[in-house]
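The other protein chains are all here in position, but one chain of the complex has been omitted.
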Amino acid sequence: MGDLLGLVLKRLGLGLVTLLVVSILIFFAVELLPGDIAEAVLGQSATDETLAALREQLGLDRPAIVRYFDWLGGAVVGDFGVSLVSGDRVTDAIADRFLNTLFLAAYAAVIAVPISIFLGVVVALLRNTVFDRVANVVTLTSISSPEFFLGYILILYLAVKTNAFPAIASLSGDMTFGELLHRTFLPALTLVLVVTAHMMRMTRAAIINLLASPYIEMARLKGMPPWKVIVKHALPNAWAPIINVVALNLAYLITGVVLVEVVFVYPGVGQLLVDAVSKRDFPIVQACCLIFAATFILLNLAADVGAILTNPRLRHPK
Amino acid sequence: MTKKNQILMDRLAEAARQGKISRRQFMHHSTAAGVTAVTATGLWTQHAKAQPKSGGTLRVAQHDGNTTDTHDPGVYQSNFDIGLVHSHRSFLTMINPDGSLGPDLATEWSATPDAAQWTFKLNPAATFHDGNKVTANDVVASMNYHRGEASTSAAKALLAGVTDITDNGDSVTFVLEAGNADLPWLLTDYHLCIVPANADGTANWQSGIGSGPYKIVELDFGTGCRLVRHDDWHGEGAYFDEVEVLVVNDPNARQTALVTGDVDTATLLENKTLGLLGRNPDIVVENVASGQCLTMPMHTDTAPFNIPEVRQALKLSINREELIEKIAFGAATIGNDFHHSPAQPYWPSDIPQREYDPDQAKSLLASVGMEGLTVDFSTADSITTGAVDAAVLYAEQAKASGININVVREPNDGYWSDVWLVKPWCMVLWGSRPTPDIMYTLAYSSGAAWNESRWENDGFNELLQKAKAELDDTLRAEMYRDMAMMARDDGGTVIPYFPNFIYARRSAVGRGDSLSPAWQMDGYRYASRWYFT
Partner (left out) sequence: MSMFVIGYYAALIAASCLAAYFQRRQVFLLLFSLTLVSFVLGIIGGVPALRVVTICAGLLALAAGTSYAFREFLIQISKPGLAKELRTAPLTAAFGMFVIFTYAIAGVFAPWIAPHGESEVISSAFAPADESMLLGADQLGRDIFSRIIFGARNSVGIALVATTLAFVMGALAGLLAAVKGGWFDNFIGRTADVIMSVPSLIFALLMLSIFGTNLWVIVVVVAVIYSPRVFRLTRAVAGNIVVMDYIEAAKLRGEGDWYLIRKEILPNSTAPLIAEFGLEFCFVFLLIAGLSFLGLGIQPPTADWGSMVRENATLISFGDITPLIPAAAIALLTVAVNFVVDWMLFRSSGLKEM
């Protein structure tokens, strides 16, 4: 296990380097964007004088490199600066919304991950039967419709026509946990529909891929029932790709849900990021992107550790 | 009264209660049903005017709210900001529901005969939410925030002609460079709200304290806010106990929230769902003619738009009726290539409407040897709903004149900095301005920063200056008529139509006889003017 710990530490170190590269990339991408924060804030009513005055006020007249290192110096000691538009501390602006995003992602994941792995195993077992085909068509249809469209359809049937769930997932402080689950059910369901198919199909593919292996043949020849062959012999060796795709989808649940937030009016961090990009509010963009990147790196690390734990051969890379 | 008429009267009363018909319509139909005018007036008061009740919490689904919104009046931009400022802050003057100018913090105002000096008397009853009185000092500080070298305010240009503002104790005086008969109208601009002054004479906008009908209890930019009534408000109205504004940027979400009753009223709905939504008996859709304007400015100093015949041909190649029918779904007022809406004062009604005439356009182009003209036309989805569709449709119509319009969909992001005033031909949606003078000065006068068509017409500019200082309404109206003709025939802007404001409320929400054309939602003064029936 010592190897593993070393690997985790090494990966965390690399993760920090990745974050640094992301921060550089994002900073210069925002710099390269046409227009700057002064133009974005003043919009249609900007004049040359007011633009110049605002730029000076925000310190944009300094060279880009200086501003980047300024920011980096703060970030290293945990100070992510203040939003250029509102003047609020970046950490304050992001904290609540990030928790909301995490909550929604967790909600969707708790439903989607077990269902999709279970369904994946079941359809692998029942491959090429009617059940397999139906599950296939349904999940494929659900992922091939744009997510905002899925959201609209769910709203139509579950909110407008039957009034079972609220159409708007706005949050207020004094809700009980049950109310919260009820209120955010539709966005969570939309996300479940979006990610389940991918995970389910990868589970199925990974298992089926192993079914021709000699040891599976052996198990089958021993007279083991098919479900036991799959659960006991195929599944343990299929974990690596499955864990990988689960990690990918979890990352998506956290980072890729802007459109669902818009459709259900959910106060998550995606909308904040899009607003900040359009206003060129660099500290917010940077902080959001770094949070996303960190989430992603940690999930990946978890996936890799999981893969190594399930395949001992990977523990001793040559 | 016959039974049939009785049923008609009942329906009318119901419609009146829900605010679906105006007082004039009510009177007209009632007298047709055999009721005398006096009785009808009585019925109207009894049913519709049934004195607005106080109480309740109004929940609003508001479009265009961003996490980057702010309390800073200098950079107000989003509709959420504009909606909020009309609820929690006050202005010197305001636009009444009928489109006329009325008092807000200023009770009365007067000018010197050359209109170069204006004095506004302040309402002594007005107080800020923290209990302090609104003083002339606060007004001066608020106005100076938008003036001077270091100001970063978007309204700086608006007050550029003001040389001095003085504090006279119970009134303030604006001293202007040159006469401006429209100054009281100008002061309704959403940037020019009154905030408390700091001890050093600067404006304190950061606290969010205002002197408007509602004060802020909770606020999270990009999410929404909760407001409660300011009991010492100086105006009349403010019937709701509380107002909850929820930012809902997706049009479909606003619409469904309204249908399911999650909110009581929703701003900016999509025109294409207008008819479908109107069938719902619980919902009243408001369709209000406005001073907003869709413009298509060409740079008149850039080839090929520097040739007047080319501009004329492009103006003749647009089928305005079809655009209104298909893009605005009927909810718009036809344009005539001059930027003066019927919802603004001094509108000249006798100028002939320009029609779609591809043949004449073709011969005009032939006369300058520009047959088969090809031009790029920039647009973006964010300008207004259907902006790209409108451009595509125009391009289709112009094919009949042998003009090839190449529609370029620009990114929403950065449209105002990289496309508008930069690309030679683009699409713009102008917000409502209260008077033609303000509009023409902003975007058509020589040397104006936003002269989007780079149009320089000496006759027009001369008349504009003359009309500005003219306090006689008849003379002014004549001048605006002449200017409209010049813009229409020589200007570089194609104006297809003036889009209406489309918003809706549940029928439990009542409103006055008419709705202000200045902004969405009764000029964004719904919080103080509407009530629960």
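We just call them A and B in the order they show up, numbering each chain from 1.
Heads up, the rule we're going with is that contacts are C-beta pairs under 8 Å (C-beta built on N, C-alpha and C of every residue); 3 or more make two chains touch, one makes a residue touch a chain.
As the structure is a computational prediction, the values presented were derived from the model and not from experiment.
A.B. asks: What shown chains does the left-out chain touch?
C.D. replies: Across the whole assembly, the hidden chain touches A, B.
A.B. asks: In the complete assembly, which of A:12, A:110 or A:153 touches the absent chain?
C.D. replies: Of the listed residues, the one touching the omitted chain is A:153.
A.B. asks: Of B:223, B:255, B:312 or B:384, which one is in contact with the hidden chain?
C.D. replies: With B:223, B:255, B:312 or B:384 as choices, the missing chain is touched by B:255.
A.B. asks: Take the complete complex as the reference. Which residues in chain B touch the chain that isn't displayed?
C.D. replies: 251-252, 255-256, 259, 270, 272-273, 276-277, 325-326, 329, 380-382, 386, 388-389, 391-393, 395-396, 407-414
A.B. asks: If the hidden chain were put back, which residues of chain A would touch it?
C.D. replies: These residues touch the chain not displayed: 14, 17-18, 21-22, 25-26, 29-30, 32-34, 127-128, 130, 133, 136-137, 140-141, 143-149, 152-153, 155-156, 160, 197-198, 201-202, 205-206, 208-209, 211-212, 240-241, 244-245, 248, 251, 255-256, 258-259, 270, 273-274, 277, 289, 292-294, 296-297, 300, 307, 311, 313-314, 317-318.
The criterion applied here is as follows: only the chains that are shown with their structure count from here on.
A.B. asks: Chain A to chain B: how many Å between their CA centres?
C.D. replies: Between these chains, centre-to-centre, one finds 41 Å.
A.B. asks: Considering the complex alone, what residue numbers of chain B touch chain A?
C.D. replies: Contacts found on chain B: 61, 66-70, 75, 77, 149-157, 220-224, 246-250, 252-253, 256-257, 259-260, 262-263, 412-414, 416-418, 420, 449-450.
A.B. asks: Please give the residue numbers of chain A that touch chain B in the complex, ascending.
C.D. replies: 33-35, 39-50, 53-54, 57, 83, 85-86, 93, 148, 152, 155-156, 159-160, 163, 166-168, 170, 262-265, 267, 271-272, 275-279, 281, 284
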